[in-house]
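Only a single protein chain was left out; the remaining protein chains are all shown in position.
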Amino acid sequence: MANQADQIFVLLKHWIVSIFPAVVQPYLGVVLSVVAIIAVFPGLFALTTVIERKGLGRMQNRIGPNRTGPYGILQPIADGIKSLTKEDIIPTSADAVVHFIAPLVLVVAVFMGFAVLPMGRNMQLVDMDAGLLFFFAIGASTELSIFMAGWSSRNKYSLLGAMRAVAQMISYEVPLLMSSVAIVMITGSLSLVKIVDAQNQYTWGLPHWYIFTPWGFAAFVMFCIAATAETNRSPFDLPEGESELVAGYFTEYSGFKFALFFLGEYLGMFSISGLGTTLFLGGWSAPLQVLNFVPSWIWFFAKVMLSIVVLIWIRGTLPRLRQDQLMNFAWKFVLPMTLLNLFVAAIWRFMGEGLLRWIVCSAILIGVYVIVGTIGMRRKKFGPRTYRYAE
Amino acid sequence: MLGEGILKGLKETARNALGSYVSKERLTTVEYPEERLPLPEASRNFPFLVYDGTDWESGLRCVACQICEKECPPKCIYIEKSKDKKPDAVGKPQFYPAKFDIDISVCMSCQICVEVCPFEAIKMNTEFELSTDDRFEGLLLDGKELALSNEYYHQIHPTEAAEVDARLAAERAAAEAKAKAAAAAAVAKAAAATAAKSAAPAGAPATNTSAVPASTIPAGPTAQNSTGTPTAAATAPPASQNDAANADAPRAPKTDTKKEGDAS
Partner (left out) sequence: MNVVFWILAVITILGGLTAVTLKNTVHCALALTVAFAGLALLFLELDAQFAGFAQILVYIGAVAILVVFAILLTRGSEMPSEGVFSRTWFAGLLIAAGVFSVLAWAVLHSTAALPHESNVPAVDVRQIGHALMGRYVLPLEIVALLLTSAMLGAVIVAMHEKGEQK
């Protein structure tokens, strides 16, 4: 019975596919899964916009939207109608073809990332051997679409925003990959399905999630930071900072294209939260062994929504980072820490089971963090600031 | 330690978010239009006309003196004085404004009309929900819309209204007392004049200037700006005595010294 509830979507898909003739069946299976993804994630996107606005409101001592529907639940419908009925303006000197294609490329690239996420037991679209690499390759393509959007608008501010966004995304791409490589090292495979299976074991009722290991926890923290920067979320949202650059690289977009960019950004948030869940939080496995009766896809989506809530929480708390602070942080702090983390993961692997490896790895990581933190937080000079380029 | 500030910030934000469900001080939203914040007492928006009593036409304090129209900086007040006089709240015949329009799209709420009004007839209202979809006619308030009762004035500006009422009552009482004293003095003068007439006719011109209050010649050469006041005080029935006192009351500060000198 529990197995049935767990596999309900898989069984449903098999049943629908079996109705049709055999020649069509493989394609129909894939099409059904794709349709399911396209239906579910934008629905989650709509829910997330409401949660974000109300959550941010509560954090700022105010109520979020509460007029459209009870507790503002129908707000995304109102937003959708507004986006669809606004006039679609393309500036005369803009590059019309590239201007049109940019949001499409973004949305397509982001949707493709969902293809390898295992959303439940046996519930991934494609089980690729190099699934993780596919995900990162597709993530790199989104930078190109942002650049296309900024350049084709033929607007100084859009171009500046696009440059900043691309620089930020490239800088944080490296820590993102490096923190995932530690996982790959320990698991021994790039396939996301195998990574989840490796975490689906329990010792004394507690799971083997990688976040519960010292190097896994450090990697998770750095993955979070890099993921927030990759999706241009606060505190790394300088490219779309409203007070600085109007709307950054999507200044010249209106109506539905703007809604597509918005959709692309939130879907990027979902897919990278999904990846973080898969790599560090055990994907669809339950936290305690006794809770295995709850279907696996519920656990996956619960963890993803928890990650989204944490992202919203961080957005409501932290001020925006300046571009040079952002880049300094990436290259001078996060990247060396990820390399150290790789080293620590290797030590973990070669030390064999036992308490000793916990102590050694934790000591190295915490020691280096504390030392670098205290050295970096020292105020070196007091007095007026000097600027290198602005004299 | 690195990262400590971020964790403290996250804790504070979480306290805010979760506390907003339980404590009022962490959720300061006033859900307009179902709830409204009470306005402070000194707030003002656009002017209104005060009337005493229950009928706005008969109780309107405004006598169409047109001072506010002249003093208004953007000239948003338009007054047409009536041709006849109507008795006001205390019975004295006064001019009244046949038309009193204020264009609130022009009014800048400077309160000068309130400051210059000698009759405490125009005061500042606090009503701000005046949106309309007719940009010209909808924002031109006429006399009927502008007239609001003294009780309403007490509601919106209690201390100010109490002060105004006290002042008006005091002026009325002072004028009344003065009128009574003037009447008594007039009676005494009349008695003295008849006695003096029979005694010494040569003293009449000498006392002419001072006997103006007692003589039956109306409108003496002195700068009495209320015509017929002293004779009315002497011969008219007591009701008009009240009117005289009332009509004199607002002008009491200006003409006080003169009247004192003349009534002596």
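Labels for the chains are A and B, by order of writing; each one numbers its residues from 1.
Heads up, the rule we're going with is that a contact is a pair of C-beta atoms (placed from the backbone, for glycine too) under 8 Å apart; a residue touches a chain by one contact, two chains touch by 3 or more.
Just so we're clear, the structure is a prediction, and the values are computed from it rather than from any experiment.
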item: Omitted chain - touching chains that are shown; value: A
item: Touch criterion as defined above, residue of A:F100, A:F136, A:F256 or A:F343 at the omitted chain; value: A:F136
item: Per the touch definition above, residue among A:L117, A:M148 or A:V193 touching the missing chain; value: A:M148
item: Contacting the left-out chain in the complete assembly, out of A:W15, A:W204 or A:Y389; value: A:Y389
item: Residues belonging to chain A that touch the chain removed from view; value: 93, 95, 97-98, 128-130, 133-134, 136-141, 143-144, 147-148, 151, 166, 170, 173, 188, 190, 388-389, 391
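In this section, only the chains that are shown with their structure count from here on.
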item: Averaged-CA centre spacing for the pair chain B and chain A, given as whole angstrom; value: 69
item: List of chain A residues in touch with chain B within their complex; value: 55, 58-63, 66, 313-314, 316-318, 369-370, 372-374, 376-377
item: Residues of chain B defined as touching chain A within the complex; value: 1-3, 6, 9-10, 12-14, 16-17, 20-21, 26-29, 31
